[in-house]
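One protein chain is absent from this view; the other protein chains keep their places.
On to chain A.
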């Protein structure tokens, strides 16, 4: 008695008949245009996927993406009022929290636990963190690069080790290391990938996976004209996009490699370290607090301007959006 297939079909038809009609919601053209500044990195994948796969439209949104190189530029676009939302890393959020409190983090949508690496050209010479004393380390000042390096020293109790910090611009790092201007670099992707591709002898000093968590977040303005409903819809569309990414990792990677014009192998290499999920938890608070403390310790920011991180996280919006979304799916 093989009735499974016909019954499955009938059940599918019944289920699909019970689904809310997407086209009713998806009348995106009549809604006001909402601009999101997106950083050209695979970390922004949920935004690109939500756009390409029509999740924004499904939630009745009319989204326009403004592509920028790096989270800092995205954040600046937001501050200048050119866009309504921006994607940026938690470091940018942390630094800016010392100077302004008119922005708010809506959610964190991806994390990488292996985005920053400590690299050298000689795996023999620098095979342990204890071996780096007196070495010249290439660092991007007041950035995740520096925070990562300091964290490493602290975790391995090497804060007192004598090293020479060489402050460089991000795109100078690889070349500086290759030309021997520095012994080590503390760099974020895609520079490590680029370096190892160009110089196969280059390697990581130690495995640092899990020691530093980079998150990518969507940030908006506190006093914006965007309706709460639309903000919730953006979060819900991102949630759908993340579900899609998790369910179709291969298709998503192909799509992202086309959008970013990125080598598929490189993307797969990065993708392994990514965990896509929509959160706004105490983990982010802890991370921001840690970095704030570090920034204060390093005198990178005015100590007195420190704010309560919880003020720039909109948990109420996030929770209402997620509850509503759960209800919809049930």
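As a convention for this text, a residue touches a chain if its C-beta (ideal position, glycine included) is under 8 Å from a C-beta of that chain, and two chains touch if they have at least 3 such contacts; residues count from 1.
To be clear about the criterion, contacts and distances are computed from a predicted model.
With the options "Multiple sugar transport system permease protein", "Periplasmic binding protein domain-containing protein", "Succinate dehydrogenase flavoprotein subunit" or "GGDEF domain-containing protein" in hand, the undepicted chain maps to the protein name "GGDEF domain-containing protein" (source: UniProt). Within the set A:201, A:246 or A:316, the residue that contacts the chain not displayed is A:246. One of A:41, A:151, A:203 or A:236 touches the chain omitted from the figure, and that residue is A:151. Interface residues of chain A facing the missing partner chain: 1, 3, 7-8, 10-11, 14-15, 113, 151, 154-157, 159, 207-211, 213, 246-247, 275, 277, 279, 281-283, 286-287, 289-290, 293-294, 297, 326, 329-330.
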